[in-house]
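Only a single protein chain was left out; the remaining protein chains are all shown in position.
When the chains are written out, they are named A, B and C in that same order, and each has its own residue count from 1.
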Amino acid sequence: MTTEESVRADLKSRVTALLDTHDPRSTDRLEFLRAQFDAGLAWVHYPEGLGGLGLARSHQSYVTELLSAAGAPDNNPRRIGIGLGMAAPTILAYGTAEQQHRFLRPLWTGEEVWCQLFSEPGAGSDLAAVATRAVRDGDTWIVNGQKVWTSQAHLARWGILLARTDPDVPKHRGMSYFICDMQDPGVEVRPLRQITGEAEFNEVFLSEARIPDTQRLGAEGEGWRVANATLMNERVAIGGNAAPRESGMIGITAQTWRDRPEVRRPEYHDQLMSLWVESELARLSGTRLRQKLAAGQPGPEGSGMKLTFARLSQQISGMQLQLLGGEGLRYSDWTMTRPDLVDMTGRDAGYRYLRAKGNSIEGGTSEILRNIIAERVLGLEPEPRFDKDQPWKDIPR
Amino acid sequence: MTTEESVRADLKSRVTALLDTHDPRSTDRLEFLRAQFDAGLAWVHYPEGLGGLGLARSHQSYVTELLSAAGAPDNNPRRIGIGLGMAAPTILAYGTAEQQHRFLRPLWTGEEVWCQLFSEPGAGSDLAAVATRAVRDGDTWIVNGQKVWTSQAHLARWGILLARTDPDVPKHRGMSYFICDMQDPGVEVRPLRQITGEAEFNEVFLSEARIPDTQRLGAEGEGWRVANATLMNERVAIGGNAAPRESGMIGITAQTWRDRPEVRRPEYHDQLMSLWVESELARLSGTRLRQKLAAGQPGPEGSGMKLTFARLSQQISGMQLQLLGGEGLRYSDWTMTRPDLVDMTGRDAGYRYLRAKGNSIEGGTSEILRNIIAERVLGLEPEPRFDKDQPWKDIPR
Amino acid sequence: MTDANLLYTDVETALRESVRALLSDQCPAERVADCYDGDSALATRLWRPLAADLGLAGLLVPEERGGAGASAREAAVVLEELGRACAPVPFLTSAVIATRVLLGTVENGLLSQLAEGQRTAALAVPLATSPHEYSPTVQESGDGALTGQISGVAGALEADVLLVPARRGGELALHALDVDSVTVTPVVSLDMTRQLADLDLNGATGRRILNGGTETVLSQALELGTALLASEQLGLAQWCLDATVAYLGERIQFGRTVGGFQALKHRLADLYVRIEAARTAARYAAGTEADRDPDRHVAALMASTYCSETAVAAAEECVQLHGGIGMTWEHPAHLYLKRAQADQLALGSPQVIRRRLGDLVDLPMPTSS
Partner (left out) sequence: MTDANLLYTDVETALRESVRALLSDQCPAERVADCYDGDSALATRLWRPLAADLGLAGLLVPEERGGAGASAREAAVVLEELGRACAPVPFLTSAVIATRVLLGTVENGLLSQLAEGQRTAALAVPLATSPHEYSPTVQESGDGALTGQISGVAGALEADVLLVPARRGGELALHALDVDSVTVTPVVSLDMTRQLADLDLNGATGRRILNGGTETVLSQALELGTALLASEQLGLAQWCLDATVAYLGERIQFGRTVGGFQALKHRLADLYVRIEAARTAARYAAGTEADRDPDRHVAALMASTYCSETAVAAAEECVQLHGGIGMTWEHPAHLYLKRAQADQLALGSPQVIRRRLGDLVDLPMPTSS
């Protein structure tokens, strides 16, 4: 038996044991998820005792397959994406043992939703410009400031927070990273309505919010390094899934073309096909990226894929409006709602067009991504920096 | 009689007097041109004694009209464009009386062709980086260096030359401006073959070339200011003439579409029409610019028009190749020739495609023009400059 | 065909200033955004001072028919300002298109009421109709009753009178109907500053105001709408550029004003160049229309296609270069993006217009291959 086979055999027996003691048909969802975590079958690449077995990440898909075949519940990963994708790996990398044991289990089961408190009105692309201040008061930090673009803040139990703890040193060196209790009376969450009419995000106002020092992640002043680890995980998460041809935006437009001969005009055809080809190549580039990762050749393609995704989703949704003509002048609903998740393909063409405008801003603007590619991939000279060595308090803003 | 009318009456009588004494049918071409110059009818906005009458520039067209109707020769203005457009106004603005009297008349009649010795291999967009050195030796300057992109150098009697006379001061302050004798033994002109196969331009090598100090234009160290006056005149010259609809590149492509039904494919139509509209708007924008100038509202549109012209000539010539398909794979002639003038529309599609690539480089790259628009028109922050206050000799290059 | 004055006359500049002064006072962006939440108070409040006090409603009506006797040039300048303010008023629909329709009839009474701003009208065709592709959906029965639906009509919600083209046998005629005789259903629109409505005519009757030549009058009115909508798009694009340049000149990231980053500077320079070409297009369309120049048909289509795409590009750059704040409801950028996109779909998409232009200038789309 190869190592691979023996690992699989072992995993299979663990899954069987879990299912034997917790029949999915009769077990409460949360109880099942907790048991799965405790059996090390939540994320097998995490350490034992923290929901994993210390195996390679790639083995998880086998476990998920087996559980799914047995009708086991899942932890609704899209709903708790920030916790899974950003908070958890950061806690694993920088958290104390106490922090790991306290936070990871309810994070994974979805009992506790997480949000991310990084961006500020004055710190967007320049995230290291965060001005939210945390001042030490004995064993507690007193936090004042404003965060923005916080999805799920209104549902969240905890937030990962980047705050300035030392304004007298250069900006990258004076930040620390905290776990913020979203139920603290100093934390106020307000919906942030956006261009589509809905409020997918929030603003979070911190007024004398209190955070015990035991909820600091990483050393004082090391916040930038910890935050970068978080963001690295965010980027890895993008484009991770294989999808069939004509998934997403292009599929909608292609189907419109097929189903509705009256919208077909020769003057649209070449553009339709260009976008079709680019969409298909973007999809296949995802496959190529996964093949590279599997072959142990991690590459810088992630930034490029996000750039392309944003551009295509904007161009295709724009073209769809053109195709629809008068129908494109109608909108589904401007009422301010607070959706838990974005549904890019479920609503009308106008909604997709508007929402897609955010794709080149959220999670790193296209401009910042081009800088990254130019500097880190192509090795071109970095932007001149005037703020790097100045104390933060002296930088113009 | 209004002033305008009396000016016209006066001009008419001067033209009549010139024609009476120099019948174009029987007068030698050069003799006629010299007489026209001496009559102040060469460029009426120049001072009396220097080929003009000190009138407004706008009156010249009336003179030209009258002379042209009488069958008078012209001075082949395209052939001596650098002299007329760049050297002459600079000599007028910065030259001594002796220089003006020595150079302007043969310049205008075309007896002496001029070329421009500004660009260098290391000083393209950054023209103020010229490294050609001029060292004073008594009443003479000894010049060493290399110039490039010099059209008509092989025909020219004189060149306007920008050279560094003081390397110890910041770069913009250490240059001087000279009139260089192209027949000096230290001046070597070599054809510079370009992408089209022909050598429209030259390289000029200066090796111990000697220039008397009497041929300096403007004060020592003032070369940058003088050169800017020269370049300003170059920019004004661009886009000065009204042309009918479908002039230039788009006319060729439109005619191909009309004349040759076999090249028409629906997938090309929208692009053809977009380029047609843009070409027509570029043409009308020239009209608008002329209307603004006539109304005394000089604007910054010149840079924008050159940007647009370059882009359109490149896009249209590229589209033409697509339309022609297999025919576009053929080229007229790769033999190295030395044309006196560029003929953008006379040769084959491949030639136009290749030659048009230079339109976004020569006379200010499109990148530099965008900088100019962003900074001078939109008022956005200038590029950070690291070389401005350093002595030229200490700047990296 | 190039004699048209492509600049702004002093009269036009004075008109612009008075419109801009009124709008900057009475049409703040926060109130415009209320249109999206069903509050149309602003639209109602704005129209009277514009239409009657400034006399914009009668701009295109000759003096002998009760108007100001101005030309398309002045109307274009007004539309630049309305675009700049994203103002929710029925100037284009009533004072341009419906007025132009009535000028093709002998309806002097209604025309002068429109010109004075007493009443407001709308041509009952879908906003997306391109001037050369209109096909009527209302039938007139023997007794003059009109039946049919017209979807996505702009200006109908603000109108007192609807001008309805209806077919009877092979003939197209035009009817003026009181808006109350028609079922008008508001549409949740992509651009709520020019909200659409669906019309249902269920045996309504009005007055027949035009018989022969209705097609010609309609296509002239829609072409005029196309030509002048370009100026609205120009004004909109200019606002987007100005707002973006101003914001980037203030916004600091990485210790520098963001407007100093060269990649953004170059994009804004390109946008500036594009907007200047759009200005040429819009002025040429207005000027040739005012002069009844035979090139006005080409001019209208050029302006339509070019200004449509320029306005969308400007609004998209405006949102993108504002970053996150440009995606929010509280910043006005979204109003302009929605208006630009809706304007682009109005009166024919750029591609549809370019195809038509090809026919006009003897560069036809091949009919088959």
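As a convention for this text, a contact is a pair of C-beta atoms (placed from the backbone, for glycine too) under 8 Å apart; a residue touches a chain by one contact, two chains touch by 3 or more.
Note that the coordinates shown come from a computational prediction; the quantities given were computed from them, not determined experimentally.
**Q** So which shown chains sit in contact with the chain we cannot see?
**A** The chain that is not shown is in contact with A, B, C.
**Q** Which candidate, B:G54, B:P121 or B:P261, sits in contact with the chain we can't see?
**A** B:P121
**Q** Touching the absent chain in the whole complex: find that residue among A:R57, A:R264 or A:K393.
**A** Here the residue in touch with the unshown chain is A:R264.
**Q** Quickly run down the residues of subunit A that touch the omitted chain.
**A** Touching the missing chain: residues 242, 245, 254, 257-258, 261, 264-266, 269-270, 272-274, 276-278, 280-282, 284-285, 287-288, 291-292, 295, 297, 301, 304, 307-308, 367, 369-371, 373-375, 377-384.
**Q** Which residues does subunit C use to touch the chain missing from this display?
**A** 261-263, 265-266, 367-368
**Q** Name, in rising order, the residues on subunit B that touch the hidden chain in the full complex.
**A** On the subunit B side, contact with the omitted chain comes from 119, 121-126, 129, 148-149, 192-195, 197, 265-268, 314, 318, 321-322, 325-326, 328-334, 350, 353-354, 357-358, 360-362, 365-367, 370, 383, 385-387, 390, 395-397.
Quick note on the criterion: only the chains that are shown with their structure count from here on.
**Q** For this assembly, give the contact graph shape among line, ring, star, complete and other.
**A** Shape of the chain contacts: complete, all pairs touching.
**Q** Averaging over Cα atoms per chain, report the distance between subunit A and subunit C in Å.
**A** Distance between chain centres, rounded to whole Å: 42 Å.
**Q** Distance between subunit A and subunit B based on Cα centroids, please, to the nearest Å.
**A** From the centre of subunit A to the centre of subunit B is 56 Å.
**Q** Scan subunit A for residues touching two or more other chains and write them down.
**A** Answer for subunit A, listing residues that touch two or more other chains: 266-267, 386.
**Q** Could you tell me which residues belong to subunit C and also touch two or more other chains?
**A** 256, 264, 351, 354-355, 365
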